[in-house]
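Removed from the display is one protein chain of the complex; every other protein chain stays in position.
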Amino acid sequence: MAATSPDLRADAGAAPANGGFLGWFLAPERRGALLVTPALAVLFIMNIFPLLWSFGLSFFNFRANRQGVPDFVGLRFYERVLTDDDVWQRFQTTAVIVGSSVVLQLIIGFLLALMFAKEFPLRRILLMLVLTPMMLSFVSVGVFFKFYYEPTFGLVSWVVNHFTDERFVMLATPAGAIAGIVVADAWMWSPFVMLLVLAGLVSVPRYLYEAAEIDRASWWRRFSTITFPYIKSLLLLAVLFRTIETFKLFDVVYIITSGGPGTSTETIAVYVYRMAFQFFRTSQASALAYIVLFVVIVLTSLYLYAVRRRAEEVS
Amino acid sequence: MENLGRRLVPGASLALVLAALGGATAAHAADITITMAAPDWPPTRFMKEEFDRSYKSPDGNDTKLDMDFIPWPSFYERVAASLTSGEQKYQMIVTDSQWLGSFVEGGYYLDLTEKMKADPELTAIMRDLHPTLISAYSTYPHKTTQQVKDAGEWPAPNVHYYGFPQFPDTYVTYYRKDLFCNEKEQKNFQDKYGEKLPCTYDDWENVDWVMWKKIGEFFRRKKGDPLGDDTAKDDFYGIAYQAGKGYDFSTMQINAFIWQRGGSIWDETKEPEGQAEGVVNSDVAVAALEDYLSMVPLMPPVAKTGQMDIFVEQDLYMQGKVAAMVDWVGLGEPVLDPKTSTVSDVSAFGPAPGTKKDDGTIDRTGNIGGQPFVLTTWNSDEVVKEALNVVKWWLKPDTQMKFAANGGQSGLMSVMADPKYDTLRPWNRAHKEMLEWQRDVWHIPEFFELLTQQQEEFDKAITGQIGAKEALDSVAKFQQETLEDAGRIE
Partner (left out) sequence: MATVTTPTPVRSPTKAKMRLPRRRQEIGKAGWGWTAFVGLVSMVYFFPVLWIILTAFKSRTDAFAIPPKLFFTPTLDNFVSVFYRASISGGSQQTDFPLYFFNSIFIAGLSVLIAIVLGTLAAYAFSRFPLKGTDTYMFIILTTRMMPPIVAIIPIFLMFRLTGLSGTYFGIILLYTAFNIPFSVWLVKSFFDELNPEVEDAARMDGATEGRVFFGVCLPQVLAGLAATFVFGLILTWNEFLFALLLTGVETRTVPVAMARTLGGEVGVDYGLLAAIVTLFLIPIFFVTFLLQNQLLRGITFGTVKR
């Protein structure tokens, strides 16, 4: 979709009366490109160039802890990564964690947003309490949640121990360990979903509700016909946003379970990290990283597609 | 060997004084800064403090030791990143012995063999070092302690040396003497098992894993049960040893079980004939792992999560939840500090349990801990010379004695032979005894791959997902493939 009326402004900028260096510099035919260049340059140097580099690297056999010239191996590492059962297992683990965490974030975030979608005393301060988890570092969230789950000293275990005969040992099973990670991550990022939903909720025109009240519509009917249409797309945005972000989950997993029991909580991010930094399989890690990037790009496209569709609906 | 070492040191220091005088008259002092990557903990903190207090360059240089204290949990990542990125920032590095292969083959750690041989002081130091420490901390490709001993007087031909001990570490038994020496408990234990509950150091000399397991069963108390002269305020457990998934927090203990029973891990000194399959998963090794696993349920519940790492067991012990544990000497100081520990005044130390042999002796073979420090390859001759001066200063008996007095351990046999050494810290006797039994895990560049996979399999076994046999079969298969790929097994 292109701008519909840039002509007037472009003409004004080109007028000699508006000259001066800046005017020349921002001449219509090049100012767009010029203004964009610095940002793109930084991105290119720090992001895109290194990515291309590692893309090249993924076709060679290079290890950062070995000397000598790397051999060209073509697609061998891609083949190896794609046929590696371990990799698929890590992707599945990641999918389970991402899926359940995002669902939980949606539910909690939605309920929190409902709470704050009113004007009431101390709203700003109470909202800050709920927003704080987002401001903590992953490391501290990981460390303290692990502490809360600890069966002897932990707060969570202490509470649960009042209701069970057996000691509550949350992280002993794969399911428990996944739950432990998901709860920590969902707690940290539900406020993000809350803010998104809140943005939608406060935008519902009040008169719609008033009209519904006159019609004595049920709660569910009001929700499904008035509220939901306004937040539908926002929810979709939240899903995609959080999916992409949770895909990156690393520190929390590494600290709470270090991938255990066994490999049952080892996410793809942890796996890439091990491969690159502990095993020094630099090239293989690059190949895997590219497959991850591919997945992320697909998700990003979905995200943008969703956004565009929303835009069309509205306009 | 020991006497010779001691004889040589005074002579060498005379030469050192002369050299210093000569250097001073030549008046060609240089400003040298040695940046050293060091984990952030007391042994390295002490090195820095003592350096600032007492180091004087024999060459008259104005030398600064600039320690980059890096938090332990991210130490490996930081060092690996610095080395492989080629920033050439560090002149000296404190390193886990297992990383030697990776960073020697990467071309980052300096081969010191010729310099050690050419310098009589360094030769004297090497001859005074405990052979286990030379084996684990200095040789690459790796030589076993036995090979180091068999080679006779240092240096052995065709062996390359890289590191010096910064902090030698072994694991020992920490125990609550208020419980183990308690009369009621003593009597109850005698009644139940017909054996004496170990109380003194000499008693602990006789403790094997069978006894250890009995201790684990015996001291298992529910909240409110009698414990010592009191009642247990919380659930109480008898034993703990490392069974954690992180880094090497189960391998270090499992290796001990395997070695003590005559089993073996893949032996890098037998490359390329030494196999992994059939060795790593031998019946002996499987039985050893089964024995190790059989005691996990007796430990505090966190063991079920596979997170009983060396710090978790230390915390449980310090907070009075466990009667005895096997842990590194390097974690001992906080146990004696009332600020961090509730059992500071009732703790005592003994050798770690072992396996009773047919002849009645106990085999305590264990996996050595601690760290050597090394030099890097990109330094000028002047810096290398000064860095070696720092090595000599650190491994002077005087410095080492001060280190030991402040909670460190020495690797010099002359220092350990000093009767005063045993009394400096309560665990020194046990540490010295354990040092005789140490071996080390692999040093090859593939170390981390082997370790990570193994830790994962052990973790599955510890958390009850698979059995010992299945775990070791998988470990053996992986090691066989990985090492064949790397050309280390033919």
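For the reader, a short list of remarks on this structure follows.
Each chain carries a letter (A and B) given by its place in the written order, and its residues are counted from 1.
Methods note: a contact is a pair of C-beta atoms (placed from the backbone, for glycine too) under 8 Å apart; a residue touches a chain by one contact, two chains touch by 3 or more.
Only a predicted model underlies this, so the values are computations on that prediction, with no experimental measurement involved.
Listed by label, the shown chains that the missing chain touches in the whole complex are A, B. Between the chain not shown and the residues A:127, A:160, A:179 or A:217, the one that touches is A:127.
Touch with the chain that is not drawn comes from one residue among A:97, A:196 or A:239, which is A:196. In the complete assembly, the contact with the undisplayed chain comes from B:234, out of B:111, B:205 or B:234. Counting over the whole complex, subunit A has residues 1-6, 8-10, 12-13, 17-20, 22-23, 26, 28, 31-36, 38-40, 42-43, 45-51, 53-54, 57, 112, 115-124, 126-140, 143-145, 147-148, 152-153, 155, 158, 187, 192, 195-196, 198-200, 202-206, 209, 230-231, 233-234, 237, 241, 244, 247-248, 250-251, 269, 272-273, 276, 282, 285-286, 289-290, 292-293, 296-297, 299-301, 304, 307-308, 310-311, 314-315 touching the chain that is not drawn.
Within the entire complex, the positions of subunit B that touch the omitted partner chain are 39-42, 45-46, 49-50, 66, 68-69, 71-74, 77-78, 81-82, 84-87, 89, 234, 309, 311-312, 314-315, 318-319, 330-331, 333-334, 339-340, 342, 406-407.
Definition applied: only the chains that are shown with their structure count from here on.
Those residues of subunit B that touch subunit A in the complex are listed here as 76-77, 80-81, 83-84, 102-103, 105-107, 234-235, 245-246, 300-302, 304-307, 315-316, 319, 321, 445-446, 448-449, 452, 456-457, 459-460, 462-463, 465-466. Of all residues in subunit A, only 64-67, 146, 150-153, 167, 169-174, 177, 257-263, 274, 277-280 touch subunit B in the complex they form.
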